[in-house]
Structures are given as structure tokens and as C-alpha cells.
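Dropping the structure in here first, questions after.
With one protein chain removed, the remaining protein chains of the complex are shown where they sit.
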Amino acid sequence: MHISDLGGQNKKRLNYKIAQHRTYNLKKGDNMTNEINKKQEQTQEKMQQLEYQNKVDNITPKPPLFKNICWAFVVGGLICILGQLIADYFEGLGLSKKDASAYATAILVFLGSFFTGLGLYDDLGKRAGAGSIVPITGFANSIVAPAMEFKREGYVFGVGAKMFVIAGPVLVYGMVTAFIIGLIYWIRQ
Amino acid sequence: MNKKQGMQSVVFANPPIITSTANIVGPMEGEGLLQGYFDYIMPDNLNGLASWEQCESYLMEYAIKKAVAKENSEMEDIDCVFAGDLLNQLMSTHFAMKNLKRPFLGLYGACSTMVEGMLLSAILLDGGFFNKIVAAASSHHDAAERQYRFPNELGVQRPPGAQWTVTGSGAVVVSKLGNGPRITTATIGKVVDYGIKDPNAMGPAMAPAAVDTIWQHLQDTERVPTYYDMIFTGDLGSVGRDLVIQLLQEKGVDISANYQDCGCMIYSEEQDAHAGASGCASSAIVLCGFIYKRLMTSKLKKILFLGTGSLHSTTSYQQKESIPCIAHAVSIEM
Partner (left out) sequence: MVFVVGGGLCVIGQLLMDLTALTPAHVLVLFVVLGGVLSGLGLYQPLVDIAGAGATVPLLGFGHALVTGTIEDINNFGFLGIFSGALKATATGIMAAVVFGFFMAVLFNPKGKGG
């Protein structure tokens, strides 16, 4: 092989490398413009979505806030008064404050469950909203409603499992909160 | 001959005929605005059956049998059935079809299922494959509510923009020969998603899909809205209806004079259904009763009928995805 041939081969290799590099840079550039275009498209889409959401918000009727608040206040307050009356009654029988309050809780839970069973609690909830959701009777409602409705799926996967679709998260996060606060309290002690 | 016209539409060479329709509803729909336009009103939402899902199967079976009986045909005359509902894996439809024992293709287009079935029927009939096809759709308020939202006995408030899922079913018999209004064109919709995530805002989620299909239909067929006596959408409710009018106005098309949504035609104000009706049966029961009678008596001659479907699932909603929607259209002319 002649030396000049070697040079020629090297030259070829060099040219090839330069060409490769160019196409690489070109591709890189393409990718960059593509990315920019994509980002522009995405922001445009987001803008369009925001604009549409605004239109929807303008046209969608708002909940009757004042009426809802009044109902929630009165019904929520009355349920609490009922709880207080029951607790007072049991305290009057000579029970400790703690035990009387436990009785009140149990009885309210029973009432919430019972009226859900009768199909009346959801009628109350339609008007009272949070007034019948936030008290402990609402917690009972959230247990009975799915349990009853999923009875057709059997007693294990229906009643047993679905009972906790809403109450489950409440228990989980309640317990986790109690654990964390207990832990902090124990460390600081 | 190519029957496709424009981007998404077909024009039928031998427009198939809607020879018969039938519908059935629950008690609440029966007390609503369209009293007297239903073949059967159930006394309650169970109708003596063991579950709401079974009741929905019954609804569909009834509607199909009734529609076939009304035009003096036998079930054996039906070459194929297109049907669907809202429940997971088309539960209600499949149990109804088990009893009917006819060749069957299940469709899921959510609340656009009725129109999806009609346009497929028309295509197969015009293509000369079959002579008689049934298209049907059903929904059941309590069955849908417990699948998509909350248990029925849970004491929650529905926001004022929410819609009420219709309990009912409608079926149409589409034939190659016979008397009745004809399906002349069809426009197949695209999935449209404007980023709405609230499952209580079905109307606003679906409105852009309806607008997309109406717009495309007018483009493809080179028609103006006034070509039709009425344009109907399936179940957008009052909020969605207003949005459709507004969005089309922005595109320079005014349909406010001859447009109505089936979801606004079922319940009266006092029934507390909030923004109107929704569900597969919303468009189905209105078409198979009120609209069909109007067509047969020539009070309406040309209509554009759209089915609008929101294609979300409980999983997609819980994973915070937005609601993809679709709308299909058929034009029906007497």
C-alpha cells in the first residue's frame, strides 16, 4: 500500500467524520426546534384550556351559598344539640362526663345509621350539605350507604369491603395524625 | 362510488330508513316534560328485579323487543344489533343480548352510543350487507351513579351544574326498505378534550366535541345550520347547550334559533335535576319518542342529531386525567 493512499483513506475518514458531525449538529438543531415547537404547542393548548375553563366558570351556575350555609348551620347545630341533650341525660343518671359523651356518640351513630337505612338521611343531606356530613351521624351515613348498596355484591366483598370506602380514609388519616402527634409528644416529654 | 364526503362525513347513496322506534323510562322521566311520548313507564327503578343492573338489562331488552314488534317483524328478521350502555364492560347490554339471541356488536361511546349505533347501522345497510339492524342504548340512574360517583344513600349535595342520569332505554330499527324518516348523512366525531376534569361538569366537557362535529358536518356537507329544522345534541344539559351556542358563535355560526339539547327536554324545573339530563338514554328516549313522532307527522322534516359522550372512567378520574369527549352526528330527513 502506498503512503499517499493511506493519506487518502485518512482524508476519507476525516471527511466522513465531519459529515457525521454535521448531520449530528443538524439533528440536534432539529430536535431543539422540534422541542421548542412542542413546548409552544403545549403552552398554546394550556392557554386554550384555561380560556375555556374561564368560559365554563362564567356560565356554570354557582351553588346558592347563603342558603347552603344557613341550612348547614342550623342542621349541624341541631345535631350537636341533640348530642348534648343525650350526654346531659346520661350525666344526670350519674355517669361520668366521658362515659356520657361515649353514650351520646353511640346513640348518634345509631340514629345516623338508622335513618340512612330508612332512606331518609340522603334527603336531609341534599338540603343540609355539610350540616349532616360533618357531625358523627354523617360518618355513620358514609358507612351504611355503601354497605347497603353493595350488598348485592355479597357480604364479604360487598358489605364488608365497601363499608369503608369513605370511612376507611377517615380512620387511616385520623390514626396517622394521632400517631405523629403522639410521637412528637413522646419525644418532647 | 366513494361515499365519503369531506373530512369525516359519509353521504348515503341509498339512505336507510328508521322504520320503528321504542322507548322505556323510569318513574321520574315519566313525570317529566315528555309524558305521553314513552312506550312504558316503570313504577320504580327496580321494576321487581333484584338489582339496578338487572333492571337496566330489562330496559334494553324491552326497548328492542318493542321496537321490533311495532313494525310487525320478528326478532329473527333482525340481522344484527348494535348496542351499549354506561356500566363497566357493557354489563347491562350483554345480559340483555344474552336473552335476545341475535348477532350482536357491543359499542362503547358513553352517551354517544345511540348515534354511534345508528351511523354504523346506516353504513352497513347502505353498503348492502344487511336488511334490518337494531341500534339501542340504555342507562340507569342508580346503577350509573354508584359506579361513577357516590352511593345513592350518601347524604351529599349535587352542585347546580350537575346533570341527572336518565333511567331508560331507546331502540331504533333501521331498515333497507320501509316507511319512515331516512338517515341521509353521518359525521363521525374525533376525541376532543379541552382539559375539563370535574366529573360533575359533563356538559362543559362535552360541548367542544359537539361543536367540533357540528362544524365539521357543516363543512363536509356544505350546508348551513338553517338547512335543518332542528339540531339536537344528546345530553349536554343547559350549561353545555349554552356553551355550544357560544362556541359556534365564535366560529361565526349561529345555531341559537334551531338548536336544542335532549338533556333539557326531559325533566321539568320542579324535578330538581339541576342542569338537565345525561346518560346514554337521554338522547335515546327523546329520539325514540318525541322526535320520531314529530318526524312521522312531518312537524319536523330535516334534523341533525348528535350523540355526545364523555369517555372518562372512574380510574381516569381518580388519576386526575381530564375528560376526553366525542360527538357523532346523523342527519335524519323525512
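Chains here go by letter, A and B, matching the order in which they are written, and residues are numbered from 1 within each.
Please note the rule applied: contacts are C-beta pairs under 8 Å (C-beta built on N, C-alpha and C of every residue); 3 or more make two chains touch, one makes a residue touch a chain.
None of these values were measured; they are calculated from a predicted model.
Q: Using the touch definition given at the top, which of the shown chains does the missing chain touch?
A: Result: the unshown chain touches A, B.
Q: Tell me which of A:V56, A:L124 or A:A140 is the one touching the absent chain.
A: A:A140
Q: Given that one chain is not shown, which residue among A:I59, A:L78 or A:L95 touches it?
A: That would be A:L78, which touches the missing chain.
Q: For chain B, which residues touch the unseen chain?
A: 26-28, 43-46, 52, 140-142, 145, 150-154, 156-157, 167, 198
Q: Over the whole complex, note the residues of chain A touching the chain we left out.
A: On the chain A side, contact with the omitted chain comes from 63, 65, 68-69, 72-81, 83-84, 87, 101-102, 104-106, 108-110, 113-114, 116-119, 122, 129-131, 133-136, 138-140, 142-145, 147-149, 151, 159, 163, 166-167, 169-171, 173-175, 177-179, 181-186, 189.
By our rule, only the chains that are shown with their structure count from here on.
Q: Roughly how many whole angstrom separate the Cα centroids of chain A and chain B?
A: Here chain A and chain B have centroids separated by 32 Å.
Q: Per the contact definition, I'd like the list of chain A residues that touch chain B in the complex.
A: Within the complex, chain A contacts chain B at residues 45-46, 48-49, 52-53, 55-56, 59-64, 68, 116, 119, 121-126, 128-129, 132-133, 138, 141-142, 144-146, 148-150, 152, 165-166.
Q: Okay, in this complex, where on chain B does chain A touch?
A: My answer: residues 50-51, 146, 150-161, 194-196, 201, 204, 208, 239, 242-243, 246, 275.
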